[in-house]
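In what follows, a single structure is set out as structure tokens and then discussed.
For chain A:
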Amino acid sequence: MDHRISLKKETEYISPEGLRLDGRLPSEMRQISAEIGVVPNADGSAAFEMGNTKVIAAVYGPRKVQNWGQQINDQALVRCEYRMANFSTGDRVRRPKGDRRTTEISLVIRQTMEACIMTQQMPRTQIDIYVQVLQADGGTRSACINAATLALAAAGIPMRDLVTSCSAGYLNGTPLLDLNYVEDSAGGPDVTLGILPTLDRVTLLQADSKLTMDAFESVMQLATEGCMAVAGYIRRVLREHTKQLELRRGV
Partner candidate 1 sequence: MGSTDGIQADIASEIEVDAFRRLFPLRFYERHLSESVRPDARPLNKARDTSVALGAVSSADGSALVKIGHTTMLAAIKVEVMTPSLDSPDEGCLGIEFNMPPICSPSVRPGQTAELAPVISKQLSDSILSSGMINLKELSLISGKAAWMLYLDVYCLDADGALFDAALLAAVAALSHLRIPVVSVNDDGRVVAMAGEHVEGKSVREPINREKRKLTFSCIPFSLTCILHQKYILADPTAEEELIMETLVTVVLDLSGRLVSLYKLGGNLAYNSTVQDCVALTRRRVKELHQILNEAVSDMEVD
Partner candidate 2 sequence: MVGLSAGEKHFIKGGIDQDLRSDGRKRLTYRPISIETGVIPQANGSARLRMGDTDVIATVKAEIGKPSHLHPNRGKVAIFVDCSAIASPVFEGRGGEELSTELSVALQRCLLGGKSGAGAGIDLLSLNVMEGKICWDLYIEGLVINADGNLLDALGAAIKAALSNTGIPKVNVAAEFSAEEQPEVDISDEDFLRFDTSSVPVIITLTKVGKHYIVDATSEEESHMSSAISVSINSRGQICGLTKRGGAGVDPSVVLDMISVAKHVSEHFIMKLDSEISAAEADEAGS
């Protein structure tokens, strides 16, 4: 924890050689890896890692609407709960359930996923997406969304397209892809982007602190590439997964 603070003081996030603190290039993404079916209880589940950020998403449903009042007659009810483990951050804090940040992120994820799920095909049902952060090292939103996409796909829920997400920032006058915690907490601009790769649509765009228009363009561009890269990887993982299923079926 404390070494991070000491870093925070100096504003040098790009070494003269053009490398970032963790040795990445500005346009380089962290190591990503995904695993499907980590939660046997769930209808679909996936773990997604971006560097040190590690999240698990589990999908339950489509199932009977639990709270009768919430039932929607012409489409499915999509719900999402985002939770951070107490040990997920460097400092140990017992965070109360449903604090502002948590509810906000839950909402973001829910809306993003809802946009790509074909809800009208499953009226009067409920789909629960639970996301659990095991380690937070920047870009949790993106990681959660990617995990959720995989989990939904694994649960066989009809979707228009896979949503993939990636964040990008702008520090020391250079656009940076996939910020980690240190860069994220530097207070610079931070853009989280979620896209539907094949439909080529933007479903999520969050940016904080101000950014000149052309700088934004470049950051946006970078983030989009990031999303595409993630999309490629997610597709591979899914194909792999389906192959496995085929083998098990003995097809």
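How were these candidates chosen? In short, all candidates are chains of the complex that A comes from, given by their letters.
To be clear about the criterion, a residue touches a chain if its C-beta (ideal position, glycine included) is under 8 Å from a C-beta of that chain, and two chains touch if they have at least 3 such contacts; residues count from 1.
This one's a predicted model, so the numbers in the text were calculated from it and none came from an experiment.
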Could you check which of 1 or 2 is in contact with chain A in this complex?
2
Given the complex, residues on chain A that touch candidate 2 span 38-42, 45, 52, 56-58, 60, 66, 81, 83, 85-90, 92, 94, 97-98, 128, 130-132, 134-135
